[in-house]
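Notes follow once the structure below has been shown.
Left out: one protein chain. Kept in place: all the others.
The first chain written gets the first letter, and so on, giving A, B and C; residue counts start at 1 in each chain.
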Amino acid sequence: MSQAADAHHGHLNSAGEHGPHHPVSYYVKIWALLLVLLVISIAGPMLGNKVLTLVTAFGIAVVKALIVAAFFMHLNIEKKFVWYMLLAMLLAVVMFFLGTAADVMKYDGSHWTKPTSYLYTEEFKKAFSGGEEHEGHDADEFDSKALPNVPYGETESHKAQGSHKSEGHGLPAAEPRHGT
Amino acid sequence: MLNWIILEASSYAAQIDNVILIIALLGGFWLFAAEFVLFYFVAKYRRSRSPKALHITGYDHEHNKWIHWSHYAVIACDIVILVFAARAWYHVKQSVPEHVDEEIRIVGHQWAWEFVHPGPDGKLGTPDDIDVVDELHVVVNKTYKFHLESADVLHSFSIPRFRLKQDAVPGREIDGWFTPTVAGTFDVPCSQMCGLGHGIMGGRIFVETEDEHRKWLESATGKTAAIPANGTGKLASTQGGN
Amino acid sequence: MAMVQPIATRRSATGIPTGKLAMWWLLGSEITIFGGLLVSYIMMRIMYAPWAEAAAHTNTLAGSINTFVLLTSSLFAVLAHHAAEQKNGKLAAFYLWLTIGGALTFLVVKGLEWTNEIRHGFTITANSFWSFYYTAAGLHGLHVIAGATAMAIVSFDCLRGKNLQRVELVGIYWHFVDIVWIFLFPLLYIAK
Partner (left out) sequence: MTTHASADHAHSADDHGHHELSFIQKYVFSTDHKVIGLQYFMTGVLMGVLGALASYVFRMQMAFPGHAVPGFGLVTPQIYNQMVTNHGTIMIFWFAMPVLIAAFGNYLIPLMIGCDDMVFPRLNRLSYQIFLFSAVLLIASFFVPNGGFGGAWTSYPPLASNPIYNQTPYGAPMWLAAVALEFVAFLLGGINFITTLMNARAPGMKMYDIPMVVWMIVIASILFMASVGPLIAGAAMLFFDQTLGTGFFDPARGGDPLLWEHLFWFFGHPEVYVVLLPAMGIVAEVLTVFARKKLFAYRTVLWTAVATGVLSFFVWAHHQFVAGIDPRMANIFTVTTLLISVPITEMSFVYIGTLYGASIQLSTPMLFAIAFIVEFLIGGVTGIFLGASGADIYFHDTYFVLAHFHYTFVPIAVIAVFAGVYYWFPKMFGRYMNDTWGRIHFWGTAVPFNGIFIPLFYTGMAGDHRRTFNHLNFPDLARGDLIFWREFSTVSLLIMLAFQVIFFVNFFYSMFRGKKAPANPWNANTFEWVAASPPPHGNFVTLPHCYRGPYEYSVPGHSSDFWPQNEPAPKT
């Protein structure tokens, strides 16, 4: 199976014979389909329904990606090996997500909690809901100084559901950020 | 297994040592078996003693059955190790004993441990808490639940004698527990690189008897410690520990 | 020094031309790079619901225009490959330059969008949403620039009718950059 297919001899795609010649209109039709999907993916979220947004925005994104891959990148006539290789790389990323989500994506878990993330979320809401009030008098001027910067460590280790104060710190907390 | 190198001083130290012992036995067996076979082959099949080599593809069952059987045995050993390791892990990290005598809060700073003792009233978060740097005073045979935090970078709260280790992650509050079983003072090193002073960041844990602890409480708070006689004071109000 | 092509470059034991095989492997590694970045963003985005307010300040119109621009430039890229297949170097170069035009439009729109956002104070250090926004879109922008320069180099060879198979290679790379944007667009702009 190791025929010395010479790459310079005009384009021989992987199927070995000259690529099936599609007329230009074939590609333009696919392009038009992609545009329609784009419009849908923009219109969908405007209706405000959470599930609909997810389906239209991300579902269509996956469909568009597959269309571009299959028709524009000619993966539909490419050797199967390429599909499997790209899929394997994608699976590696999914594997990374599965192993990491339990720690990075949650506020608390078995015997641990992230008090700073709770504080950060509250501060963020305040900083940005405050942002909404600004909406009135100025085109969403956002005071970047009010960025949520919650020094951690010496915070009261309270969680959203009730907390206890513990004062009296023997050590001055090191300034956590670049002096901001 | 490690008792002869570093004495066990906490309730679950023996269990962790057993896990190490089992791995040492199983792993050690396979290590010496493989090394012996290797050295035996090297000695037996030296060119001077066997000028002609055999031609073995290794796919025929007659030869690779040696590999497959030893292979299945290794898998069996792995399963045994897994069971013991998972049990020790669950006991130490995934569960806290029902009866917790006192709770302490540990905050790792760049290059010192800050221990917040509950003070005479036995409850954390009350004004009489005693906040001490690099010295943790506990009573022997009492169960302590700790809340571990870090104020700046990653540190790792480690008491080798207890076989206890838990990283202090900034932004997180991690719970754990220990029950000292041997009185004495032991090292509390930081075992996660935390900058220049990582090497000098060493606290001490003082595992005291009841009266020694009471004497310390008095010296620390300056008042007579009203610690209940049998030391089983009302359970500290844990703040929503899960 | 005229580089004498070793025989190795002309062998194709797997039947896939070497250039295209290398391009697929390059895209494989790019998938993991963009994948790592987007997965980290997705995890943070799902965790911190209030980021939706921050995301509200992204300019969906600019995002949509850019998506349209990239889709169109992908069409030109495939038409360039189509022309190259028919050994028409000049037409292939023409379409390549249209694709590069699309890339430049994309960068211009992004530049305008970013200056507007930065003027409003949404800088990369404003908060973590914006840090991810600029890192992800910035890394993608760098790939757009790399793709445009590659296409410019390939188009000069095309004019002289040489190395026409490279049009397909740079076309595949460009489609990949388009696919990354297809996923970036909903993640950054639509998830409000």
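Assume contacts are C-beta pairs under 8 Å (C-beta built on N, C-alpha and C of every residue); 3 or more make two chains touch, one makes a residue touch a chain.
Everything quoted here is computed from the prediction, not taken from an experiment.
K.L.:
With touch as defined up top, name the shown chains that contact the chain not shown.
P.N.:
Touched by the chain not displayed, across the whole complex: A, B, C.
K.L.:
One chain isn't shown here. Among B:P97, B:P127 or B:G195, which residue touches it?
P.N.:
That would be B:G195, which touches the missing chain.
K.L.:
List the residues of chain C that touch the chain left out of this view.
P.N.:
Answer for chain C: residues 1-14, 16, 18, 21-22, 25-26, 28-37, 39-40, 43-44, 48, 124-125, 127-128, 131-132, 135, 139, 162 touch the chain left out.
K.L.:
Provide the residue numbers of chain A that touch the chain removed from this figure.
P.N.:
With respect to the unshown chain, the touching residues of chain A are 2, 4, 6, 8-9, 88-89, 92-93, 95-96, 99-100, 102-104, 106, 109-112, 114, 116-117, 120, 124, 147-152, 174-178, 180.
K.L.:
Considering the entire assembly, which residues of chain B contact the chain that has been omitted?
P.N.:
On the side of chain B, residues 2, 5-6, 15-16, 19-20, 23-24, 26-28, 30-31, 34-35, 37-38, 41-42, 45-47, 50-59, 63-64, 66-67, 70-71, 74-75, 78-79, 81-82, 84-90, 92-94, 110, 152-154, 156, 158, 160-161, 163-172, 174, 186-187, 189, 191-200, 202, 204 touch the unshown chain.
Just so it is clear, only the chains that are shown with their structure count from here on.
K.L.:
Kindly work out which chain lies most centrally, taking the average of its C-alpha atoms as its position.
P.N.:
Centre-most chain by C-alpha means: A.
K.L.:
Return the chain pair with more inter-chain C-beta contacts, choosing between A-C and A-B.
P.N.:
Between the chain pairs A-C and A-B, A-C carries more contacts.
K.L.:
As a quick test, compute the distance in whole Å between the mean CA positions of chain B and chain C.
P.N.:
About 49 Å, centre to centre.
K.L.:
Report the inter-centroid distance (CA atoms only) between chain A and chain C in whole Å.
P.N.:
The mean C-alpha positions of chain A and chain C differ by 16 Å.
K.L.:
Two-or-more-chain contact residues of chain A, please, as numbers and ranges.
P.N.:
Those would be 117.
K.L.:
Where on chain A is chain B touching in the complex?
P.N.:
Checking each residue of chain A against chain B gives 108, 110-117, 152-154, 157-159, 161-171, 173-174, 176.
K.L.:
Chain C touches which residues of chain A in the complex?
P.N.:
It comes out as residues 1-8, 10-12, 14, 16, 18-19, 21-22, 24, 27-28, 30-31, 34-35, 38, 41-42, 45, 53, 57-58, 61, 64-65, 68-69, 71-74, 78-79, 81-82, 85-86, 88-90, 92-93, 96-97, 100-101, 104-107, 117, 120-121, 124-125, 127-129, 131-132, 139-144, 147-148.
K.L.:
Which bits of chain B are touching chain A when the two form their complex?
P.N.:
93-94, 96, 105, 107, 109-110, 112, 114, 116, 124-125, 127, 129, 131-133, 147, 149-152, 170-176, 237, 239-240, 242
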